[in-house]
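The complex appears here minus one protein chain, its other protein chains still in place.
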Amino acid sequence: MLYRYSAAELSRMLQRREISAEELMRSIQERMGSHENIIGAYLSVNENALAQAKEIDTRRAKGETLHPLAGIPIAVKDNICTRELPTTCASQMLSKYRSPFDATVVERICRAGMIITGKTNLDEFAMGSSTETSCFKRTHNPWNLQRVPGGSSGGSAAALSAGETILALGSDTGGSVRQPASFCGVVGLLPTYGRVSRHGLVAFASSLDQIGPMARSVEDCAMLFSVISGGDARDATCVRIPPMEYTFHTNVRGMTIGVPEEYFGEGTDPYVAESVKKALALLEAQGAKLTSISLPASRNAVSAYYVLSSAEASSNLGRYSGVRFGYRSENERDLTAMYSCTRSEGFGEEVRRRILLGAYVLSAGCREQFYQRAQTARNQIRAELEETFHRCDLIAMPTAPQCAGYFGENAKHPVARYRADLCTVTANLAGLPAISVPCGTTPDGLPVGLQLMGRAFDEAALFTAAHAYECAVGRFPMPEEVAE
Amino acid sequence: MERNELVALMRLMRIEPENNEEIETLLQEMRAISAMAEELPQAEEAISQDNLCGMQLREDIHVACEIPQEVLLSNAPAVVDDCFAVPKTISQGGEC
Partner (left out) sequence: MMKYEAVIGLEIHAELNTQTKLFCSCRNEFGAAPNTNICPICLGLPGTLPILNAAVAERAVKMGYALGCTINRISRMDRKHYFYPDLPKAYQISQGAVPICENGVFRFYSNGKTSSVRIARIHMEEDAGKLLHDAAHPGSLVDDNRCGVPLIEIVTQPDLRSCEEAHACLESMRILLLHLGISDCRMQEGSIRCDVNVSLRKYGEEKYGNRCELKNVNSFSAAVRGIAYEIRRQTEILSAGGQILQETRRWDDAAGISILMRSKEDAEDYRFFPEPDLLPVVLDEKWMQVQKQSLPELPFEKMTRYIKEFGLSADDAFLLVQQPERCRFFDQCTETHLCTPVSASRWMLGEVAKFTNETGIAMTDTFVTPKKLCEMIAYVERGEISHSAGKRVLSEMFKEDKEPLEIIEALGLRQISDHGALCKIAKDVLKKNPDSVRDYHAGKTRVLGYLVGQCMKASRGTANPAVLNTVLTAMLGEGDCDETTV
């Protein structure tokens, strides 16, 4: 039953030698053995995990001072480079790819002694919000197997929720950590842009991508965040400030939380709106001040997001042409045929769509109309939020307007589906930190997420408020029994 | 957006449609996105003045790559004489 505990609890048990890292890893592996076939969270599994756990035990036995998280199992999204395991981005294009280097975050978790359980499923190249565009497998929501886990970090969220890992890493470009966290009833953080190194994160949209920690409790999420955050000379956009050191407290007295009403009305599931409002009332009861705000510029967030993220994606994915790495078509008639067949066969439909969309908005005749205007909208959103944060410490809204949907529901209307990202993309566009914390379930038994957005580099405020809420209501449960 | 524009775009991005249906779907989506972009504010030409603290530059010092050549080349679909092999190119160089 060790898989049920939080990282903080397990850390104390390991340090007191009440349990061994090996036992813990065995527990996780048993859970994977019994549940992976129905959840499908992982794309590859670390065969050396047990040996690595034993090694941590040996080091501890020798009296070495270890990081508090040493020996804790962690799942890594499969668009984060690892030397020891494949990095596929859930794409045919990289199905056999082996990165020759570890991402900075992987170096950091390994240096802390955490043990990678495996690489988790995602939407192909992180493009999607249901993990359905993965070219390898479907990941099921542990709360209801007929429903999607959200995405793109659906594998990481489902693995946490199903007890197939203790901690996880995801990546968030437009909500890809927070939305699946909310769908699966776990905690997920989008750090401030530049707080976590992107070195080793396979790029989707570079100006929006951030790696984020995921866990089953706020405290765990904060502990993992302090391991992965901090400057890195290998990422020019990574700000050279030290990692967050967070001391836990739950005092929200005097904190002002802005509540933009437009995110609670039309288009938002009433149960979702209600759960979030209830959570906010609880924070208010603890001394936080709620204030109604409006974010008119953020109305354009989804349009701006799709224009900018697709533009960057079309550029970032040009390198997949079958020359230096990855899939190459058997059609090598000539260079053009090799390029076209490789890219058409290697990329799935959603990725192809975004590449074309991105090329379109950057093309000579359209740049001004699309790319420039989206950039302007982005600047306006930034300015609006900056101004709002003069008056508020946090902004609260649902993480997603709806709970987890059924498989195949959105495939027919991709553009309509993009609208569902309204709540999450704003933080990415503004480069601000945001956290999703479970705040109840709908009558269908599906988790709802409360999203809090904060000032740049003020993740501590997010953790404080989220922790206060979590302490007040108790840690969100894991699904009782994973069943149909 | 017109169909021929989309086809030209696909050629530019070295992506072939699977079938006619895919082109039709794509066309619809491109148009939907165009419509969405209509809501965007008029462009103001200005570099975002954020991040103007500037970027820390790298010192010009050689650091040997610790990854052996064979590992760097190991993901390539075709290697001949330590070079990446591709179908014959026409000119010597692409662009400058």
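A and B are the chain letters, set down in written order, and residue numbers restart from 1 in every chain.
Just so it is clear, a contact is a pair of C-beta atoms (placed from the backbone, for glycine too) under 8 Å apart; a residue touches a chain by one contact, two chains touch by 3 or more.
Here the structure is a predicted model, which is why all the values come from computation and not from measurement.
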| item | value |
| --- | --- |
| Candidates A:Val202, A:Ile228 or A:Val437 - the one touching the absent chain | A:Val202 |
| Among A:Ala49, A:Ile166, A:Met244 or A:Ala359, the residue in touch with the chain that has been omitted | A:Ala359 |
| Residue among A:Ala103, A:Leu122 or A:Leu224 that touches the chain left out of view | A:Ala103 |
| Residues in subunit B touching the chain absent from view | 12, 14, 47, 51-55, 57-63, 65, 67, 69, 72-73, 75, 80-89, 91-96 |
| Interface residues of subunit A (partner: the chain not displayed) | 80-81, 87, 89, 94, 97, 99-101, 103, 198-203, 205-207, 233-237, 311-312, 314-315, 318-319, 321, 323-325, 332, 335, 339, 359, 362-364, 367, 371 |
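By our rule, only the chains that are shown with their structure count from here on.
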| item | value |
| --- | --- |
| Inter-chain centre distance, subunit A versus subunit B - centres from mean C-alpha coordinates, in Å | 24 |
| In the complex with subunit A, residue positions of subunit B that touch it | 1, 6, 9-10, 12-18, 22, 26, 29-30, 32-34, 36-37, 39-46, 48, 50, 55-56, 58, 67, 71-72, 74-78, 84, 86-89 |
| Residues on subunit A engaged by subunit B in the complex (per definition of touch) | 96-98, 100-101, 233, 236, 240, 299-300, 302-304, 306-307, 314, 321-328, 332-344, 347, 349, 352-353, 355-357, 359-361, 363, 368-370, 372-380, 382, 414-415 |
